[in-house]
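What follows is a set of notes on a single structure, which appears directly below.
Yeah, one chain of the complex is gone here, protein chain that is, but the others are all in their spots.
For chain A:
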């Protein structure tokens, strides 16, 4: 995650209370309190017309630093396909486990 402060333009992964899937969106507003040092963060998906307040919990207008689980630093092409394929086609998971079991049996 890193201790560098969250700044506008960064892509962050955050969890909203009540939702189980984290959201990966860009920060468009940051307000850092002078006394407590806490930040209020507003995010928005690049292709969305409106900000993410519709996705936050009821009455929640801002995200806190605690909601942010990580930030995006780079891009690895096609890396996610292994996980996506195995989630969409569960039989691939069984094939993989079968191959692993085979390796166990024929190795010493």
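The criterion applied here is as follows: a residue touches a chain if its C-beta (ideal position, glycine included) is under 8 Å from a C-beta of that chain, and two chains touch if they have at least 3 such contacts; residues count from 1.
Going forward, contacts and distances are computed from a predicted model.
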item	value
UniProt protein name of the chain not shown, from "Signal peptidase complex subunit 3", "Mediator of RNA polymerase II transcription subunit 4", "IBH1-like N-terminal domain-containing protein" or "Alpha-1,3-glucosyltransferase"	"Signal peptidase complex subunit 3"
In chain A, positions touching the absent partner	7-9, 26, 28-34, 37, 40, 44, 46, 51, 72-77, 82-83, 86-87, 93, 96-97, 100, 103-104, 106-108
